[in-house]
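Right, I'll just put the structure down here and ask away after.
The complex appears here without one of its protein chains, the remainder shown in place.
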Amino acid sequence: MGDLMYKYDTYDQAMVDARVDEFRDQVARRIAGHLTEDQFKPLRLMNGLYLQLHAYMLRVAVPYGTLSGAQMHALGDIADKYDRGYGHFTTRQNIQYNWIKLDEAPDILADLAKVEMHAIQTSGNCIRNTSSDQYAGAAADEVTDPRPYAELIRQWSTFHPEFSYLPRKFKIAVIASETDRAAMRLHDIGVKIVRNDAGELGAAFYVGGGMGRTPMIGPLVRDWVPLDQFITYAEACLRVYNRHGRRDNKYKARIKILVHELGKEEYTRQVEAEFALLLAQNIEPPLAELERIKAQFADPRFEAGLADLVDRSDPDFALWVDNNCVRHKTPGYIAVTISLKPIGGIPGDASADQMRLMAELATRYSFDELRVTHAQNIVMPHVRKDQLYDLWQQLDEAGLGTPNLDLVGDIIACPGLDYCSLANARSIPVAQKIGQRLAAKEQQIGELKLKISGCINACGHHHAGHIGILGVDRKGTENYQLLLGGCEGADTSLGQITGPGFDEDGIVDAVEKATEVYLSTRTDGERFLDTYRRIGMAPFKEALYG
Amino acid sequence: MAEVQFRFRHDEAVGDPGVTVGAFGAQSNAAAVRLEPGDEARDLLPHLDRLRLIEINFPVYGDGRGYTAARVLREAGYTGELRAVGDVLVDQLAFMRRCGFDAFAPEVALDPAAAQAAFGRYPEVYQPTVDGRAPIWAKRHLAAQDG
Partner (left out) sequence: MKLLTGNDLKSGAVTWWDGVQWSLHVEDAIDVGDHADSILARESAAQRVNAAYAIEASKDENGVRPGHIKERIRALGPTVRPDLTLKPADPAAGQWVI
């Protein structure tokens, strides 16, 4: 297993093994007819197994997006053995397989358990996978690695007996920098680890963010929770939600609605009251447990004195470095993004061979570590600059070298109506056509985060796109709304609809027109988002609707 | 009233069904009360010493408010019988036990073998609750604990 991430001890392993046995028993009872589908559904959902448009879909958890080479290799093998040779990386840092058979699902979970992986609580009305910053442990601007806190949350939330039948799903994100690379403000709970003036670490809690039908930015509920009260505070937030979250209307059941309807002050007051009572219950793990987890996320043995420059004489390589590689906290190293968005490809998909190749490359070039990003790409967090060219050549040969991180071709798209029974419209063909249409101008346009959702559930995070696209059903045909000006960073904002929707060809034209408005009005150094914020919606509306 | 199918207590069961929370206040002799999901468990705290049975109803298994109610009552010191009634299925038994339920009266009787397997499925627990089981983090740091 990777050296620099959490490794299961015998207790953790016993838990996932018991879960496999439990699910095997539940599947057997379902197939024998002892459980109806209504009774079985929440159980299979709590193991990430959906019944989707074409078959069962399995969503495997990648806790805070971190994977070892062996784990990524296993994901590739699972794609070959049980599915159709590929997987889909999601906007919550997980991976999905689309062609699963129910009677094989327990075997898949058993195979996952062998590499310390699982599909626990990746669906259902429970606490889901906790996400984090894809550059954790590598970023120059973090106060600490956020992932130990995410691991503490993972264990606290796993099989939590009080919070397994919540009003609705619950998603937590943890960051430890001012720059929010995990869309933390758009989560049910967003935690930011911060340092106070005395140099101590504590946690700021934002509660009640989310997308979907009613997007909301999570308000700050507590700016400082000491680390030795962190889990107790989270428990208080959840308890108030379990008790008072709406259960009368599925579309009003998230915590964001509760916080909005109570108001931030009243919600906070209730949490603080619960928190005071819970402190007496001694449910907080000792700081020694946090330290034990932190020790497993120690820095790799970075070499000192390495060359801190990159040979840029190959222009294709230089372009990829400029786009896909970001500064590392340690001289001589760099963090690399492998784009899963080839022009005309399916955003976020990787073949089994590609997964195994990425695994091998990570073992060789990145201290055996990979990250899944919520933008559906893969990061190799710790690469030596003097090995970067070798790495790039191998990625490029495998179709993994597209130099488009955060450019318009780096599209976030949900699977849409091609795969998802909840969708109103297909999203992938739209992504493909936009990528092809704008390929020639992509570098000139610069940073433009385009996000597509096939329905209002917003799994494509379209509210947070600089350009967002929402698929709707207009009298039985697919139609697309265009949104502008969303952003998921520290300056989180929600996209605004431009006006009437478009058909598939029309939305591609509309996106192109929006980029033309930008290119013709931008001032020096402005990204698309900056220009939009400066000039407003009117010039775009004019160009789109005349 | 559904039969109590599983009970983890040694005292005698209270035979009367629980009165509603609304009626309970007016009846000083009632020793059994029944909580619906929308009721506030903490309304019962002043009366815990005279309560021998609290039934918590799960009209549909997906409404998880009863889990919070159970824990709140146990955390406040209630030691009487805490009985889960209603749409109680095999796969919720272990969580209910951990939240403090010690009696189960499912509307539809459960297969006893399946129930027994469910109660004993997990050898370890990640979180401390009122059931007294040591959480995994406590077992990891035994040496560091006082006493």
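Residue numbering begins at 1 within each chain, and the chains themselves are lettered A and B in the order written.
In this section, contacts are C-beta pairs under 8 Å (C-beta built on N, C-alpha and C of every residue); 3 or more make two chains touch, one makes a residue touch a chain.
Fair warning: this is a prediction, and the values are worked out from it, not measured in the lab.
Looking at the complete complex, one finds that the omitted chain is in touch with A. Touch with the chain omitted from the figure is made, among A:I153, A:I428, A:I456 or A:L529, by A:I428. When the full complex is taken into account, the listed residue touching the unshown chain is A:D418, out of A:D17, A:D107, A:D386 or A:D418. Of the options A:L45, A:A61 or A:I100, the residue whose C-beta touches the omitted chain is A:I100. What chain A contributes to its contact with the hidden chain is residues 30-31, 33, 37, 51, 53-56, 84, 99-103, 346, 417-419, 421, 423, 426, 428-429, 432, 476-478.
Please note the rule applied: only the chains that are shown with their structure count from here on.
Mean C-alpha positions place chain A and chain B at a centre distance of 36 Å.
Chain B makes touch with chain A in their complex at residues 37, 61-65, 67-68, 71, 75, 89, 91-92, 94-96, 98-99, 111, 114, 117, 121-129, 135-137, 139-141, 144.
Looking at the complex, you find that chain A touches chain B at residues 9, 11-12, 14-15, 18, 21-22, 25-26, 29, 34, 39, 42-43, 125, 155-156, 158-166, 239, 242-243, 247, 277, 281-283, 285-286, 288-289, 292.
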